[in-house]
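The full complex has more chains than appear here; those shown keep their coordinates.
Chain lettering (A and B) follows the sequence in which the chains are written, and residue indices restart at 1 in each chain.
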């Protein structure tokens, strides 16, 4: 593929409109998350039949999670992301089709592997779009506070993981001991990485065409999502993390201290046990 | 009753000042809710004696619940509704009288059926007043986003049900599996209906004098409250809801599927079981 063609594709990807296809894929995955979490905890489709309103509220919370949390963090109204009638109606239609479609057709359809993979890929494109917009917005709000820009970027890309605890509460489930802050997943980490890359690009430190960087990030996300779905690869950051943890966060020094017999009574558990 | 007299009453009702009588009735009912919830969970008046501060905070949270939640939702300070010294002092006086009055006089007084019924009726007038103001305010903030206007209307009229979970937390009780979103009650539904009526009126679709509509809504609320208190009528919307649920949210199709032997392993619980 010659360079011009690559640039053309990259430009096209960076200018894609999210509505309707990409947003719909997001809504499908979020409604599936709610449905499958219900199925796991109470069995079958009972919950969506017994509590349709709570099911709808929690699905909407996940569908618009990233914007809701970001708005709360920057001190704006958490209702603003739900303002658009078009978005809410689309999300509601998806929610209905996933949960109540006759003969469960839509649910069965989106679980067919090739369709599932396409939905996952489109979702990753939408994720990068959101992260990029979040970085753009946060750089205006908190210029120079890079840790806050990273936080907003991560929330924009992986907000639904952080909404999980509230969304479950709406469904009457309270799970304080399993949330994203406690055990950040691969999506959180890669969104942080993408945000840092976008910041470096805006600061002029990474000197490449914007479209190419954007396209590269999209490819990275799709690549790892496919690896996760198809080969069960879970977290390629884990070895680096364990290294960092053992150098900076105790592992090595604890081991040294233990070897020297100074701290034998203390636990020196490693991160990945 | 001739039409003019009816219009005069309706106009008078729609221009009623909430302070002091109607607000005091609201405060009485909210403080009773806290007191009786305590009595239910720990027995007797122990809690108000052991934790007067937490008891006061949770009573205030309920007294001003609708404005506090509405302010959080539109991104304003949750302290603003507590700004008025007059309101806070009135609510505090009511709280003291309900919880600590010598010989429990006030508590016994407000539990006398005729007085209780009057308080309930005044509360319903105040509820409609709040819903109406909420709709007015929300239509400016979110023009065209009717779902958000309904949400604000419901919060304004039934906010204390949604504050329950936070108010209980202040008293050290955590009840994640019983909240209003999971099982919306009659008040939530009728507030939603009243909000829709007010929206239709403002849009010019329902073409009747404003005072008459307002008065009609007040009468509706008082009527169903009296029915609930006196005859134990609980939720007149339930049959309609069950109908809607069975048509749109699975009931019928699940039954059909079951009958055809396609989905026998799935649970097909109905809403009202």
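Definition applied: a residue touches a chain if its C-beta (ideal position, glycine included) is under 8 Å from a C-beta of that chain, and two chains touch if they have at least 3 such contacts.
Everything numeric here is computed off the predicted structure, so don't read it as measured data.
A.B. asks: With 2 copies placed here, how many are in the full complex?
C.D. replies: Across the complete structure, the repeated chain appears 3 times.
Simple rule for what comes next: only the chains that are shown with their structure count from here on.
A.B. asks: Need the CA-centroid distance for the pair chain A / chain B, whole Å please.
C.D. replies: Chain centroid spacing, chain A to chain B, equals 36 Å.
A.B. asks: Give the list of chain A residues in touch with chain B in this complex.
C.D. replies: Touching chain B: residues 43-46, 48-54, 57, 71, 75-80, 82-85, 88, 96, 99-100, 102-104, 169-174 of chain A.
A.B. asks: Which of the residues in chain B end up touching chain A in this complex?
C.D. replies: Where chain B meets chain A, its residues are 72-75, 142, 144-148, 151, 174, 176-179, 181-184, 245, 248-251, 253-254, 257, 262-263, 266-271, 273.
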